[in-house]
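Note that one protein chain is taken out, while the other chains of the complex remain in position.
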Amino acid sequence: MENIFIGIASSLRGFFSGLGVPDLYNDIIMLVVKLVSILVFILVNALWLVYMERRVCAFMQSRLGPIHVGPKGLLQSFADIGKLLGKEIILPKGIDLVVFLLMPVLIFVPPLLIYAVIPFGKDMVAVDMNIGVFYLLAVASLSTILFWAAGWSSNNKYSLIGGMRSVAQMVSYELPLILALLGVIMLTGTLNINQIVNAQNGIWFILTQPIAFLIYFIAGVAETNRTPFCLVEGESEIIAGPYTEYSGMGFAMFFLAEYANVMIISAMCTVMFLGGWLAPFGLDFIPSWLWFFLKMYVMIFIFMWVRWTYPRIRVDQLMGFGWKVLVPLSLANIFVTGVGMYIYRAIGW
Amino acid sequence: MIMGFLNSISYVAAAFHTLAAVVVISALLVVFVRNIVHSVLWLAVCFVSLAGVFLTLNADFIAAVQVMVYAGAVCIMVVFGIMLIRRRDMGETNLFNGQTVAAAGVTALVIMLSGFLSFKVGSVTSPAPVPADTVGNIATLLLSKYVIPFEVAALLLLVALVGAVFLAKEVKADADSDS
Amino acid sequence: MADYSIPADLMEALKNKFPGLEIQENRDVIVPAADLIPFMSEIKDNQDYAMDFLTNLTGADYKDRFEMVYNLVSMTHGYTLMVKVRIEDKEKPEIPSLCPIWGGANWQEREIYDLMGIVFTGYTGHPTRIFLDDNFQGHPLRKDFQWQGGREA
Partner (left out) sequence: MKTQTYSLNLGPQHPSTHGVFRIILELDGETVVKATPVPGYLHRGIEKLAEARTYTQVIPYTDRMDYLAGMLMNWGYVQAVEKLMGIEVPERAEYIRVIVGELSRIASHMIATGAYGGDIGALTAFTYTFRDREYCIDLLEMVSGSRMTFSYFRVGGVADDLPGEFYPAARKFLADLPGMCDEYDGLITGNEIFQARTKHVGVITPEMGINYSLSGPTLRGSGVNYDLRKVRPYSVYDRLNFEVPLGKNGDCFDRFRIRIEEMRQCGKIIQQALDQIPEGSIQAKVPKVIKPPVGDAYAEVESSKGVYGCYLVSDGSPKPYRVHFRRPSFINLGYLAKLCEGWKIADVIAILGSIDIVLGEVDC
């Protein structure tokens, strides 16, 4: 079980070299296979998350949620996608056509790029990058301009307000997000995600860096634009923000990208603070990738729990909270971590 | 035959040339498109492909910095700039003004100067291989050899930050929005 | 039913102040249109009455006149009072606006203007239509209004 995916990969590679394919092309083929499987993974998971969100939401709201399509409503997401595919894509008057049509497509690029560096299990990472964490943060910041451009091109004031909010929100929450991760990076002294996971063999960083975890979680919720920081969509104020004018599959793409982003933030929480694919309490008989998913889904559930419990914060409160609470707190966390490490070394453990 | 052709080219070189072409074309489009929003979006394309160029040079850290600082943050700043432009229709916001000739002169001068300098220096290839741990080296250099410039830069940014806060405060007194 | 109307002696004082006042047997008060603003200011500001709450403002279209109806309440004393004003001019009904005295009169006057066509004077930019389209012709709550068009043409 543990090595099932690695086994598949190596047998595939063996199959191709058996056919006489040179190593270079074999590498490229394997990369494509990995990327395609990541794409499939994202889509399947996003579809599942749509279903899960509805079930969790229904559970929180004391109702049933989707139960009719397929067993326990499992096929609901497929029905939704089918419905959305059949919808006409409405092009409002005065839009910037190219940008308008391009954004739902491009919105999937940053998540896709990020998944390349996430270790789904022991030795299960598409690209083991030296500066994985930094790369991840850099790419994640790209999606903001896509939201903004989608909002701008819609030629709708609600969309534009949503787009501007997404920019303002990103500016205030990217900083605490990065600063929170700095604490972990200081402890491990590396930007390599695999090494960070390995460093948590003894103790998970959620125990040594609880404040950083909290800051990362809050800023992560803000990054994914979910309640209580769902100002970008804010459906009771600005309808659906940048997605207001999108219909059919264009809207569905934004919708799925949101879930892809939720998965990324959850996966990052898992990797950076919850020991990644490491098995706790020596429960090694469960394969590492299963551990990773378990932890990731616990985080996703918490995300959903928060979403269906809290009201939405106001835009100036959001900025104030980011700049006046989270940034100083994360700076203090870095300071305390530095001092702590110094003392730790001075004692000489 | 195709296999032979594929084997003959260097993938890194191909990637470099493609990316370089994208950089140049997108940079030209930044200047020539008439809509300033499109111009900004092309600028983002330019920065991201520039990060790609850095990657072909094995400078992964610089590439990530390029994406984060330029493609991420600078574009956002430009967006804020656009929002200050008072125009209902963004169609004619990135036009040429009367100083085309002067600008062409300056540009030509810069190109000539940089061409002359690169010719004089010649293309130097470092015999040492690219170290795997670029980040560690950068950190060590920043905090030992270049610690004073590093601190001065930090101080400069701090001053800029305080100045920005001060300016924002002034604006607040004018009953401005907080976006 | 308890009695919440203004005591008789206070009514008498009002009658002395505004001779044009007509007090009906159910203690509703009919005020001449010219006296409306001074009368309303008096009963609002004089602490003996303190009619500070304009509950209801409406109008009715009779054959020979329009009648404005104002229901007032005193928060401090608990008095209630119905004030009526007769507008004899059926062609061009006009009456002073109460907006300077009560903010709450604004929308109610706009409603009456919209549906009954009574013009409220003395307050700039007021009244405008509130329910019906700005281009709508006529005032539906008038008895002589005939609906043109629509399903029942």
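So that you can tell them apart, the chains are marked A, B and C in the order they are listed, and the count of residues begins at 1 in each.
Assume contacts are C-beta pairs under 8 Å (C-beta built on N, C-alpha and C of every residue); 3 or more make two chains touch, one makes a residue touch a chain.
Since this is a predicted model, take the numbers as computed values, not measurements.
Peer 1: Among A:Gly234, A:Gly250, A:Pro287 or A:Gly322, which residue is in contact with the omitted chain in the full complex?
Peer 2: Residue touching the chain left out of view: A:Gly234.
Peer 1: Which residue numbers on chain C touch the omitted chain?
Peer 2: Considering the whole complex, chain C reaches the absent chain at 2, 4, 52-56, 58, 60-61, 69, 71, 75, 78, 80, 82, 102-108, 111, 115, 130-132, 140-141.
Peer 1: Could you list which residues of chain A touch the chain missing from the display?
Peer 2: 57, 60-63, 157-158, 161, 227-228, 230-231, 234-239, 308-317
Here is the rule we go by: only the chains that are shown with their structure count from here on.
Peer 1: Testing understanding: with touching defined as stated, what is the shape of the graph linking the protein chains, line, ring, star, complete or other?
Peer 2: Here the contact pattern is something else, fitting no line, ring, star or complete shape.
Peer 1: Where the CA atoms of chain B average out and where those of chain C average out, how many Å apart are those spots?
Peer 2: 70
Peer 1: Can you check the complex and tell me which residues of chain A touch chain B?
Peer 2: Where chain A meets chain B, its residues are 96, 99, 129-131, 134-135, 137-139, 141-142, 144-145, 148-149, 152, 164-165, 167-168, 170-171, 174, 191, 315-316, 319.
Peer 1: Hey, which residues of chain B end up touching chain A in the complex?
Peer 2: Those residues of chain B that touch chain A are 35, 37-38, 41, 44, 48, 60-61, 64-65, 67-68, 71-73, 75-76, 79-80, 83, 132-135, 178-179.
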